[in-house]
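I am attaching a structure below and will ask some questions about it afterwards.
Omission of a single protein chain aside, the complex is shown with its protein chains in their original locations.
Up next, chain A:
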């Protein structure tokens, strides 16, 4: 049949395809078996009850896991500046920026204890800031001059490429924290604070810092030029840009347990300038659980949804008792009503 068609190849092919399709399949005749669900009172009330039965236990378990987390937050940016001129103090390289803070532990903290620094009013999600980096340069030595996306921190004053370039690296957080518990020094483990995928792939083991923080403006921390970027975990952590203006980043871990009513003494090197833009700084010590850190929202939201679902189910039960309705009763059709509107 196809050979008899005197058409160009494409339209001929189309017609052949059309003729060859099975004209009487169930699909083309719209006769596939179909399931047509009906929202009966039993199904809907059962669904909402089921949501309640599932959600309330999950919510309670989540709340328990969140309450289990012990979290200590110490805001230090205000107290750790002794001068009236905070910006001048923080920018002066000659001032002694050491600051001692004392925290009393209210509940036992089981190791490992995460040590975070927390910044507020710092928009790491700003578009031009987020884009100011060169992933190629970070990954391999052979791309050290791939700096196109790094403005305004792409080249040093002498014209040589900055490694690592870009605003994100330039603004590296550089406060440091030294801990002692009951006057005994406690080590902070700063290994493996970055994602292993970042350390092994995204940051090259043959890329070393060059011309970093050598310009007129110093934005943050210095880097050890003898260590490859893959081992500069503070930098790697910092370059995972935060989604929100208030964020925490992992500084290190304290592997030992800390008992209740122990006294933690922290010596902070208050180097980082958050005073120019009205930001705040805090030190956070936190244990973790399977749900992550301290986060009550999920648990309470689940309990609330479960409770509301139960209430909706109860409301529908009540409605069906007080005002029972027959499914598919044709007397509800407008022209079957005893006093149709259009007859009035």
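Structural remarks
The rule is simple: a residue touches a chain if its C-beta (ideal position, glycine included) is under 8 Å from a C-beta of that chain, and two chains touch if they have at least 3 such contacts; residues count from 1.
Just so we're on the same page, contacts and distances are computed from a predicted model.
In the listed set "Protein MAK10 homolog", "Ubiquitin-conjugating enzyme E2 W", "BHLH domain-containing protein" or "Os04g0353000 protein", the entry agreeing with the UniProt name of the missing subunit chain is "Os04g0353000 protein". Checked against the full complex, the candidates A:107, A:190 or A:248 give a single residue touching the omitted chain, namely A:248.
Within chain A, the residues in touch with the undisplayed chain are 27, 30-41, 44, 47-48, 51, 55, 58, 62, 116, 118, 125, 130, 135, 139, 195, 197, 201-202, 240-244, 246-250, 290-295, 297-298, 301-302, 305, 308-309, 312, 316, 319, 323, 325-336, 338, 340, 343.
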